[in-house]
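Missing here: one protein chain of the complex. Every other protein chain is in place.
In this document, chain identifiers A, B and C correspond to the written order of the chains, with residue numbering beginning at 1 in each.
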Amino acid sequence: MSRRIYLDHNASTPVHPEVLAEMLPYFGERFGNPSSIHGFGREARAAVDAARDRIARFLGVRADEIVFTSGGTESDNFAIKGLAQARGGGHLITSRVEHHAVIRTCQWLESQGFAVTFLDVDEHGMVDPDDVKRAIRGDTIGISIMHANSEVGTIQPVAAIGAIARDHGVPFHVDAVQTFGKIPLDVQALGIDLLSFSGHKIYGPKGIAGLWIRKGTKLVAVQHGGEHERRRRAGTENVPGIVGLGKAVEVRAQEMAGEAVRLVALRDRLWDGIRARVPEVRLNGHSTARLPGTANICYRHVESESIVLGLDLKGIAVSAGSACTSGSIEPSYVLVAMGVPVDWAMGAVRHSLGRTTTAEDVDEVVEGVVPLVEKLRAARPAGVA
Amino acid sequence: MSRRIYLDHNASTPVHPEVLAEMLPYFGERFGNPSSIHGFGREARAAVDAARDRIARFLGVRADEIVFTSGGTESDNFAIKGLAQARGGGHLITSRVEHHAVIRTCQWLESQGFAVTFLDVDEHGMVDPDDVKRAIRGDTIGISIMHANSEVGTIQPVAAIGAIARDHGVPFHVDAVQTFGKIPLDVQALGIDLLSFSGHKIYGPKGIAGLWIRKGTKLVAVQHGGEHERRRRAGTENVPGIVGLGKAVEVRAQEMAGEAVRLVALRDRLWDGIRARVPEVRLNGHSTARLPGTANICYRHVESESIVLGLDLKGIAVSAGSACTSGSIEPSYVLVAMGVPVDWAMGAVRHSLGRTTTAEDVDEVVEGVVPLVEKLRAARPAGVA
Amino acid sequence: MRYSATLLDHFLHPRHAGLMREPDGVGSEEFEGCGDLARIFLRVRDGRADEVRFQAYGCGPTIAAASVTSERATGRRVEDLVNVKAEEIEAALDGLPEDRRHAATVAAGALRAAALDALDRRGGAR
Partner (left out) sequence: MRYSATLLDHFLHPRHAGLMREPDGVGSEEFEGCGDLARIFLRVRDGRADEVRFQAYGCGPTIAAASVTSERATGRRVEDLVNVKAEEIEAALDGLPEDRRHAATVAAGALRAAALDALDRRGGAR
């Protein structure tokens, strides 16, 4: 296949060339362990500090409030277990459309005796702040609501939820893995106490992420060992990864605003192109409060995976909204929570655009989708899903 | 400073050029998320599978028994908490000279209601297998003993302990972060059930490591989220890191045997050079059952950190055996457990050699140490430590 | 690619896809787990499947399996078609990943149902 088009930026992104360039020396000459007190160690420590400073400036927070982790999943585990285990018991509030890193962590805490409320969402995938307020109990120890959903891109009303959390003195964790570096995010204005963010969704490397922890938030470490990261996360720091994350954030600070505008236009061009030529399609998620590059589209009467496969064979990468594993299909739990009917949800495909996506790419995807869906529908037995 | 000499390989190592070369494409063109079913994802998945196969062949185990983690610390946390939480309660056996990743994890489990026996060691830093046997109780759910100690290099009698563990049907975890890829390690012959290993100690990248889990070992996940790593460790795989670890292991398989011989000779040359010219020194750890490149030496009547600093100013990197943090000194808990007197332990310095260390390096270190120790001792008030 | 070139070819260029009007036999099979479904239509002449058509809904392998099934069934005796096994379909696709085996099962099941239907109708006609 000659040209490949990648519309799966919510899954992962290529490392920006400038980011990789900045990382390279830290594999080779500057390979020291930041805990070492000699020159090699200090070089590495300085690089870690510089990256932390960069990210702190970007977020408008103190550098010593940032802890590096190995991924968005670890950040979410750390935030939620760290809050819960610091208190030993109590009640947590989250939603049904969180990433599995949050949902499964909360379910695990349930198995350990904590209480968890999983809030419903509306048809756009949005949490109602009033539901959060109603769910707060005397023993509520934390609220975890994501900034934007990775599947449908819906942006949650975090400011309203943050205000409620603050009113009730409940720590508020926001999983911003899909928004950090993509859209503006003011942790102070939004009333956030803990923020998960990650490298590989924003043209940084895989295997590195962070958790911002507002000073004063009672949180215990969940990975035990040496005294790294101010005793909050044991383990030798992933220096090249941290350097890469710092640089990725710097690049995002420059590119973010312009790119968001560009992506919204491209995303709408994609949806307009598809809905003009393919009958029985629907766009999932919120019409305006949505990630710039994300278009989650249901193609009724076709199965997600066959579209992904058909496009893949044309060199186009998109992501299936439903996953068939070992012969049992799972329509996306996010779409189910939004009340999307199953015969639609089975045909959900996520197109997520990124910094290298062009109008030509989008047009080519439309040209690819139209005959594919037609053919798949033609082969379909009448009266089936 | 012109030439720099690095004798701190137990802290971290530079990434081997061949390892970096193999990683590079996975930052750029081959950046897919292994969970994605399209071409970009499959490319990444294939690379992860290939690395896992390489490591499995090296260890002589099944590929599906290997789980990738973010570091040695995570592997240790995972092994021990994974065993403990799978059972919900019980008794663990470990030693006083384990890495903090093991000790603090065990202490945390103690705070959660588990019982832990911390075994003493002899003057060489060695655990007595009979002590292990005596410590086993009806409710013992795991034994965790390291392969070699990172500070003094003493190699534990894991075969004898493995046999005891097997006799009693108790799962046996071995922290092999300091030995994997350095000296031979036969998990089958040694009766090991769980093995922690890591990348950055063997010329692989930081931020990647692994845990081998013998099939049938009851272990629960400790990081919750998506269904990665056969549901044992959630989170998007660190693809370039995994590729790098796989390549590092391949390189080690070739270099390991020859290098061990070379390092033993260099390490002895270092110790012989120092003890011939510096009075009141002692070599810590076992005389023969010791890591090839590790020489932990006590310089009596000087403080570790001033030697590290003095050598650092000559461009030589070694590691302090005692750490002074915030004005309170901590002589190495490993040396204390070995019964090294405090006035000796305060002057412990670890020299750890590696693949690029030469005889000239070693001689230069001796030339650097001799006058430095003399000068420091000369400035010392009489009658002090 | 986790799918064989043959499978992908059948998925991209399905043979004999589409409805058949007034078939001599028709049969469907659905896979409970994921709702994947295949339907096979037979036109019979002299006891043989003179023409075979299929419809399918589901993941790529299911569509490919139905396609290769319709191809392999053409020209064979209807009695034989009752006994076509999933293994034959899987082999004809040059293999299936473990978690997609159901595709062959669904296609073979539909063919068997269609063949039985054709035999039934012939019996009824007598």
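The definition used in the following text is that a residue touches a chain if its C-beta (ideal position, glycine included) is under 8 Å from a C-beta of that chain, and two chains touch if they have at least 3 such contacts.
From a predicted model like this one, the values you see are computed outputs, not experimental measurements.
Participant: For the full complex, which residue in B:G138, B:P184 or B:P381 touches the chain that was left out?
Facilitator: Considering the complete complex, B:P381 is the one touching the chain left out.
Participant: Write the list of chain B residues that the hidden chain touches.
Facilitator: Output for chain B: 301-303, 305-306, 309-310, 313, 324-329, 346, 375-376, 378-382, 384-385.
FYI, only the chains that are shown with their structure count from here on.
Participant: In whole angstrom, how far does the Cα centroid of chain A sit from the Cα centroid of chain C?
Facilitator: Comparing mean C-alpha positions, chain C is 42 Å from chain A.
Participant: Can you work out the whole-Å distance between the CA centroids of chain A and chain B?
Facilitator: Distance between chain centres: 34 Å.
Participant: Starting from the mean Cα coordinates of chain B and chain C, work out the distance between those two points in Å.
Facilitator: Whole-Å distance between the two chain centres: 58.
Participant: What positions in chain C touch 2 or more of the other chains?
Facilitator: Answer for chain C, listing residues that touch two or more other chains: there are none.
Participant: Could you check chain B for residues that touch two or more other chains and list them?
Facilitator: Correct list: 37, 39.
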